[in-house]
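One protein chain is absent from this view; the other protein chains keep their places.
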Amino acid sequence: MKLSQIADRIGCRLVGEDVEIYRVSGIEEAGPGDLTFVANKKYVRYIKTTKASAIILGEDMPPVSMPSLRTDDPYLAFAKALEVFFDPVRPEPGIHPTAIISEGTEIGPDVSIGAYAVIGKKCKIGARVTLYPHVVLYPEVCLGSDVIVHSHVVIREGCQIGNRVIIQNGAVIGSDGFGFAPIKDGGFYKIPQTGAVVIEDDVEIGANTTIDRAAVGATIIRRGAKLDNLVQIGHGSRVGENCVLAAQVGLAGSTRLGRGVWVGGQAGFAGHLEVGDKAVITAQSGTAHDVAPGAVISGSPAFENALWLRAVAVFPKLPDLVQRVRRLEKQILQPKGNDRSKKP
Amino acid sequence: MKLSQIADRIGCRLVGEDVEIYRVSGIEEAGPGDLTFVANKKYVRYIKTTKASAIILGEDMPPVSMPSLRTDDPYLAFAKALEVFFDPVRPEPGIHPTAIISEGTEIGPDVSIGAYAVIGKKCKIGARVTLYPHVVLYPEVCLGSDVIVHSHVVIREGCQIGNRVIIQNGAVIGSDGFGFAPIKDGGFYKIPQTGAVVIEDDVEIGANTTIDRAAVGATIIRRGAKLDNLVQIGHGSRVGENCVLAAQVGLAGSTRLGRGVWVGGQAGFAGHLEVGDKAVITAQSGTAHDVAPGAVISGSPAFENALWLRAVAVFPKLPDLVQRVRRLEKQILQPKGNDRSKKP
Partner (left out) sequence: MKLSQIADRIGCRLVGEDVEIYRVSGIEEAGPGDLTFVANKKYVRYIKTTKASAIILGEDMPPVSMPSLRTDDPYLAFAKALEVFFDPVRPEPGIHPTAIISEGTEIGPDVSIGAYAVIGKKCKIGARVTLYPHVVLYPEVCLGSDVIVHSHVVIREGCQIGNRVIIQNGAVIGSDGFGFAPIKDGGFYKIPQTGAVVIEDDVEIGANTTIDRAAVGATIIRRGAKLDNLVQIGHGSRVGENCVLAAQVGLAGSTRLGRGVWVGGQAGFAGHLEVGDKAVITAQSGTAHDVAPGAVISGSPAFENALWLRAVAVFPKLPDLVQRVRRLEKQILQPKGNDRSKKP
């Protein structure tokens, strides 16, 4: 395809020769015929050496020797360029004869339900839903339209999934929350987890992520939120609109994230706390208290990121700091007699 | 149902009007007709504003204006109140025709075995066991009575599960331990994992949790222990009676937790170590050494919690501390001549 055609389709400005493009590649791997991109400063250094035939670049980047597609948002343009060439594997249309559809379930038009899928009683499946092989829906699950559920996902009883939700393989939606009342012999009484999970429109859930049902009420993932793989959402938690949770993040019960919160990988939340809109919680941090809107916090326990950056810069120097304090003490605190006796 | 009837069934003392109750709700969401509860101090502030019709409260709480159910253990009473109104989804009784039961397997009375479950040779399934659809048991697995195994769980060859055990979706019991002997070319020789996993009575295992089989002997989860989601139990580890492991905890191989140990989310254990009875390991901590019974430890690497609390309080002040030491050094350590020359 001509670079100019791609420019039209993805909304970029062509600078340079209108070369023929055959695919989209990463800047290090790209070869002749490839369109590549730079959206992360770490990769600017590869612009001079890449063998790509053309490159997607921000309007603010300096001129380059190869043909370029200029845009204010090179990452978005890259996404759209990928779509131009991408021919995704499509699941088989229709309902596979081995799929088990229990009584009382309603199924919309143009669905794809794969082999050995098991759908419990009284479920509702919207239009154009794709259930890959081996998906299991417990009874009374409700899926909106255009939902994609990958193989080995389980959605437990009574959970509600919005439109255009994508659930990657092995995720578990609606497992029992972790609730036990201690009893006198040292054991525990299981608290019935009577609530469910509600996932709103346009959410994506990562592979092997687990989202527990609430003891009462609902665990809620709001519109547009994106959860990576192996994330844990405790019972009764709420993840706000357009939140982004990287892999292996954990929310204990009743954690509430506002809108547009970004959480780095392996970060944890102690539960029963609120995180304000657009807060950023960096990777591996541990949050046990409420977080103000717009705050950027780091560390375990977490505090303000700017201060944390300065504190962790000191941390490797602690042994040296101790030496310095010891030296001061020698000078100042020892008895005058001793002090003199050591001087030459 | 009358509040007095609930009081009778859950063993509480009714204070105030005998109102009609229709369900149990969280204190923030509760409306007219709802019974709510406070068991966590963070929610006391909602007592004045809740729209609930009645509330479960500790005997030690001050009087309230609405009808209350008083008890020494409001969390346990809440659990029992939930049961009064909860009508859980029940799996289909009997053995689904698509379930595969291999030869030599013995199955007790009144079981429910779901669609596409696969049960290997020579398994033993106790009375009233529920295997949800898509459960896989490898050969020679032994399940006690009243066990509940959710969809997409796998129990590997030779593992033994006690009575009343609940295994949430996607958990893997008995995967190969992570054992490799380094060989001379830089590669590894796989150590056969010849042991199994033993899970005693009344244990609950969270969704997508993994428990590895031992190289020799057994990985053991003792009676009453509760493991949350995405927990990793390395080969040969032992989790003591009534331990509580929050989500994403990791035990490397041959970690031994005593009785009643509490482990916060995302905490890790280095393996080949012992944790004494009733120790508490707080969230995200990292433990590489034995832990004394009753100890409370925090941090990575972990040490005594009371000291850790004081140390992490200092941590954000490190940049300031460095400044203070520098100031002292300027006063003390520099040659007198310099010192004077800088003074006005």
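We just call them A and B in the order they show up, numbering each chain from 1.
Keep this in mind: contacts are C-beta pairs under 8 Å (C-beta built on N, C-alpha and C of every residue); 3 or more make two chains touch, one makes a residue touch a chain.
Remember, predicted model here, so these are calculated numbers, not experimental data.
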Logged for chain A, residues touching the omitted partner chain are 24-26, 29, 40, 42, 73, 75-76, 78-80, 82-83, 85-86, 88-89, 98, 114-116, 132-134, 150-152, 166, 168-170, 202, 204, 206-208, 224, 226, 228-230, 241-242, 244, 246-248, 259-260, 265-266, 283-284, 300, 312, 315-319, 321-322, 325, 328-329, 332-333
In terms of residues, what is the contact footprint of the unshown chain on chain B?
-> 100, 116, 118, 120, 134, 136, 138-140, 152, 154, 156-158, 170, 172, 175-176, 178-183, 186-192, 194, 208, 210, 212, 214-217, 230, 232, 234, 236, 248, 250, 252, 266, 268, 270, 272, 284, 286, 288, 299-301, 303-304, 307-308, 310-311, 313-315, 317-318, 321, 324-325, 327-328, 331-332
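Here, only the chains that are shown with their structure count from here on.
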Between chain A and chain B, what's the gap in Å when you average each chain's C-alpha atoms?
-> 23
